[in-house]
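To start, the structure under review is shown below, and the notes come after it.
With one protein chain held back, the other chains of the complex are shown just where they sit.
Labels run A, B and C following the written order; every chain starts at residue 1.
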Amino acid sequence: MTESGNDLNGTRGITEAGGGVGTLTRDDFASDQEVRWCPGCGDYAILAAIQGVMPDLGIPPEKTVFVSGIGCSSRFPYYMNTYGVHGIHGRAPAIATGIASARPDLTVWVVTGDGDGLSIGGNHLIHALRRNVNLKILLFNNQIYGLTKGQYSPTSEEGKVTKSTPFGSVDHPFNPISLALGAEASFVARTLDVDRKHLTSVVRRAAAHRGSSFIEIYQNCNIFNDGAFIALTGKEGRSTNRIYLEHGKPIRFGPDASKGVRITPDGRAEIVAVGEAGDANLLVHDEHRDDPSLAFALSRLADGPTGPTPLGIFRAVDRPAYGDGMEHQLRSAADQQGPGDLSRLLNSGDVWTVN
Amino acid sequence: MTESGNDLNGTRGITEAGGGVGTLTRDDFASDQEVRWCPGCGDYAILAAIQGVMPDLGIPPEKTVFVSGIGCSSRFPYYMNTYGVHGIHGRAPAIATGIASARPDLTVWVVTGDGDGLSIGGNHLIHALRRNVNLKILLFNNQIYGLTKGQYSPTSEEGKVTKSTPFGSVDHPFNPISLALGAEASFVARTLDVDRKHLTSVVRRAAAHRGSSFIEIYQNCNIFNDGAFIALTGKEGRSTNRIYLEHGKPIRFGPDASKGVRITPDGRAEIVAVGEAGDANLLVHDEHRDDPSLAFALSRLADGPTGPTPLGIFRAVDRPAYGDGMEHQLRSAADQQGPGDLSRLLNSGDVWTVN
Amino acid sequence: MSTQIAPPEGTDRKELDRVVIRFAGDSGDGMQLTGDRFTSVSAVFGNDLATMPDYPAEIRAPAGTLAGVSAFQIHFADFDILTPGDQPSVLVAMNPAALKANLKDLIPGGLLIVNTDAFDNNNLEKVGYTENPLTDGSLAGFQVYEIPMTTMTVESVKDTGVNKKEAERSKNMFALGVISWMYSRPLEPTIAWLEKKFAKKPHLAQANVAALKAGHAFGETAELSAFEIKPATLAPGTYRRITGNQALAYGLIAASVQSKLPLFLASYPITPASDILHELSRHKNFGVRTVQAEDEIAAAGMMVGAAFAGHLAITTTSGPGLDLKSESIGLAVSLELPMVIVDVQRGGPSTGLPTKTEQSDLLHAMYGRHGEAPLPIVAAYSPTSCFWAGIEACRIALKYMTPVILLTDGYLANSAEPWRVPSVDKLPDISIPFASQPNAGEDFWPYLRDETTLARPWAIPGTPGLEHRVGGLEKADGTGNISYDPDNHHLMTQLRAAKIKAIEEEVEPLEFDADEDAKVIILGWGGTYGAIGAAVRRLRNRGKPIARAHLKHLNPFPKNTGDVLRRFDKVVIPEINTGQLSRLIRAEFLIDTIGINKVRALPFRAGDLEQELLKIMES
Partner (left out) sequence: MSTQIAPPEGTDRKELDRVVIRFAGDSGDGMQLTGDRFTSVSAVFGNDLATMPDYPAEIRAPAGTLAGVSAFQIHFADFDILTPGDQPSVLVAMNPAALKANLKDLIPGGLLIVNTDAFDNNNLEKVGYTENPLTDGSLAGFQVYEIPMTTMTVESVKDTGVNKKEAERSKNMFALGVISWMYSRPLEPTIAWLEKKFAKKPHLAQANVAALKAGHAFGETAELSAFEIKPATLAPGTYRRITGNQALAYGLIAASVQSKLPLFLASYPITPASDILHELSRHKNFGVRTVQAEDEIAAAGMMVGAAFAGHLAITTTSGPGLDLKSESIGLAVSLELPMVIVDVQRGGPSTGLPTKTEQSDLLHAMYGRHGEAPLPIVAAYSPTSCFWAGIEACRIALKYMTPVILLTDGYLANSAEPWRVPSVDKLPDISIPFASQPNAGEDFWPYLRDETTLARPWAIPGTPGLEHRVGGLEKADGTGNISYDPDNHHLMTQLRAAKIKAIEEEVEPLEFDADEDAKVIILGWGGTYGAIGAAVRRLRNRGKPIARAHLKHLNPFPKNTGDVLRRFDKVVIPEINTGQLSRLIRAEFLIDTIGINKVRALPFRAGDLEQELLKIMES
């Protein structure tokens, strides 16, 4: 513990991570608070998956911060035995940016909803992605406002009948993956509440990414929007509609992997029968492509999760993280100018003396 | 003039456009206010071009509204002899959405800057685009905060040294075209302050588009960011770096149109020498493609305007405009339920009588 | 008070003047619906009544937990009543959680009706009962009816073909049947209602009706206490029940009709204001445009735009949203355009207690903008008064070309009262003309003011020749051109203030109602109206002289406010905040005030107020 001086790293009062990271268990990450979502809510599965994967990440609870806004999903931090801030509606990325850029030694997670993150909080989200702040952003997309009891959200399909749109909504939804890619996101993925294995693997990759990781998680709200993802979770859809993206592999899906994706000569991604197209003409997925155009084209395969829909990591490229750039400037300023000397600063400029 | 009743179209007190639209001149659109930008500012050229094109659009001044936020560019409405609102920083798209959805009979323009529209106002912008509100949005991108005297903006290049970033900025900029496409924009274009002919033609197209038209206009701030677009406006760059997109034509540019753009089999847009690639392999531009992936790929040809950069209309597709959808609901509700009867409404539900 | 307690036994119907019943159960038990049906029947029967729902906090907690308890309270009487009642005299508890959460409120000796089937070990444990309260003697102070409601319900519906879950779900109708028998409510309206509701699922209708009847029959058979509450003598007219949020939505539609302006609402959902948006979005045939904006800032911006475009522009929100709208409201003050911002106050600060009520946004409404940006403030005082408040806020906005803040609160928003439906032709005409021609020679000056109201003209896009630009920069009075002139700024600052102050000329004077010899006046505002009224009634019943007044306009105050208050030795201001109106009264009139301030995010209880007032009167 460094108790003296004004420490550039902001680590005053912080001990190094106690030993035993390797011995962490799921219980170390579960708080004692009663979980209060509706029975059957998809949030439970996500919570279980996250609590399950945390011990594997090698980061102790005290170095982990969960930040959220307001919404059902935003209750998440209360259930994690880490540091946490339950913020205000839409502002989680801003609060988290404050934490992450002040303290590059922490791992900061953001939990947000489709309303919290894409409606009121859209600006903070796209700016966090653009800056590549070192945040792991989990967007629980249930295509509805849960907490306020069922209004449509910016991801609800056109024509959606809700409390606030009794005649059906007249606005076109965002595709969160496209939006994130348009906002320069360096890590963009999509997964599903009920697919724990996939969710866990994507989260693990996100945690390892330095910079902003954006994960859209399709989450069922069984009270106000039940079955929104039935095309991916229902018995049949499960095998026909999930297009798992895997780096370096041709994109194939469906029963017997009989379908695939290829790029048309004019730049669109399209679904084809593997037999017709020929295996060799299928698109080989490349997460690491610097140009996000391919990832973008894949994001347009599905306008909404009602048919074949890509899941997995659309993009994962390296770009300097915001906090690291800031840190670098602090260090090099101190190197070049010497550490700050208050007396010298106050006495700088044109000074004169009166005796 | 309809003076009675509560008119669904909100046109109470509004006369029909007076005759003589055809006889409008540029003077009809110029206000008597002194123009107060710095001498040499790119804003002058844009103002001249807009005032010049307005009479051709067939919409009289009283049916035209200019809405802006705060910034040098946002002074624009004062110079137009139309209705106008100089709003608050970043909120022009919201104010304009109020006007356009209340009054589908008006043509509503938004003038905003890279700070106003993409920093503080980013959320309203992307939501207006997603909803496809009937707005003509002109984003004056000078890659700097002009009015507050020179801080970096969300379009400033990485490492930019400004008053607020004396050691260089550490954040990655937005590509406004990519962002707009990621936000589902139906009409997306880019043009240049000094290219009056091109600017005028793009503006004319934007005006004719029903829904949101988004135009990024590269604008030189000769005081705080002089020469930001020199690669496109300088003697040499002018011919080598402007890639004009024309619908239905193969994309060629440069001296003797010796360069072109093609789509790689893995979905990227790339610049090639026409000779090597062969004319037939060049990409034929298609504004109307429903899938925005091609437009997106083209937007990635240039990360910033420092080399060959596409100008023109990236995307122009039809999608119902927000206000029209709303209008439709009002009409069909009135048709189905009859026009509102206040007494009936108040007396609806479980009523009982006390004598 | 004694009339409230049920007599120990007897099948003769004993007459009561009033009863407060609270239905409490799990979120899934249908308590809101049960309460609602009981209310509806009581209203049509002719009692005066007031109700208050108490939803669980935000999300549905797992069944059987304390967090999941949902309750509905109804106060009904044979005279005009003012509040939903301080404490229930009858508590229906469908499970241990409901009992635990609500028992502390039941009056001593009150009647407690429990569903014994739900008191199994599992449910008891969930809420931390180590002993079963039904058997450990802890309920000795109450009169307890133990009824195995689930079992009896299941039994009663067995011929209707519903499955087990559906059968159990009908137990709320069983409970309603029991209570209906006890308080002599007819079953027919509810049967009709059920048949309509489940028209497409007749087996469910059948089951619910069977359960209802079974409950009623049980009451009779078991000879439960039975009471009668006569109809109240209400003013003649057509009545309906209405909540504050609904009344406000209707008030806004009425304002639209009476101003001949199309209504435009831009809003972002937030508890407890969302229902106004929901209600208004249903009335498109009135030309009502509703936009669910991306956030509150956008909603406020859209409101400003719609006002510029000539619509009757509204936004609705609650505390956190009001914060976000501050900057746009300041712009609206500078633009001098008419619009109404509705703030349904809830428990604060920050996210606070979102489903609860409070009066803590008054000073924020008054001062929550940078610079000098005054605006009028109107406050509703009862659920039904929200109708009036909606019209009044619009009227002021239009006449004075100004944004107006209308304050209601979570209690008013969700509570229901019988409402004597006003006659539409008695509603005021609040229309104002748009500017249609130049007003300064050939020119149009957007800031040339009306001499009396100081309002500027409203020229809307589409009007040829009146093209003009408005903005948030300071502008020259008259021409409206940007002006940095210091003296003009001083003038404009004064004009903006004078315009709002001038409204006092036509605000109805503060009414007060004083006993002879009253030395103390109670001054209230907003949703405490009913509780204060009930407390005053009690004091008067005790022979304590007292005066009261209730402010409906918070800015400007009625002109006679200072004079009224100065007549009394003590001015007592009860508020569900730490003294916000007090601060305004003190600053404005230099009159000392005594606050009664309970910030429990709940309405005042008339009894508590009575006690506090007694203390003050006697000190």
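We adopt the following convention: a residue touches a chain if its C-beta (ideal position, glycine included) is under 8 Å from a C-beta of that chain, and two chains touch if they have at least 3 such contacts.
Fair warning: this is a prediction, and the values are worked out from it, not measured in the lab.
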item	value
In the full complex, displayed partners of the excluded chain	A, B, C
Contacting the left-out chain in the complete assembly, out of A:Ile99, A:Leu118, A:Val194 or A:Leu298	A:Ile99
Candidate in contact with the missing chain, chosen from B:Ile88, B:Leu139, B:Ile243 or B:Leu345	B:Ile88
Residue of C:Leu331, C:Ile503 or C:Ala534 touching the missing chain in the full complex	C:Leu331
Residues from subunit A at the interface with the omitted partner, ascending	1, 3-15, 17-18, 31, 33, 60-67, 70, 77-78, 80-88, 91, 94-103, 105-106, 123-124, 127, 326, 329-330, 333-334, 336-340, 342-343, 345-355
Residues in subunit B touching the chain absent from view	34, 36-39, 70, 72, 75, 86, 88-90, 119-120, 122, 145-149, 151-152, 154, 163-167, 169, 223
Touch list for subunit C against the chain that is not drawn	57, 297, 318-320, 322-324, 326-327, 330-331, 333-335, 343, 345, 347-354, 356, 358, 360-361, 363-364, 366-373, 471-474, 484, 486-487, 489-490, 493-494, 496-497, 577-578, 582-584, 586-587, 590, 592, 598-602
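Methods note: only the chains that are shown with their structure count from here on.
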item	value
Approximate Å spacing (C-alpha centroids) for the pair subunit B, subunit C	43
CA centroid of subunit A to CA centroid of subunit B, Å	30
Distance between the centres, which are taken as Cα means, of subunit C and subunit A, whole angstrom	39
In subunit A, residues with contacts to at least two other chains	119-120, 122, 154, 167
Junction residues of subunit C, two or more chains touched	284, 294-295
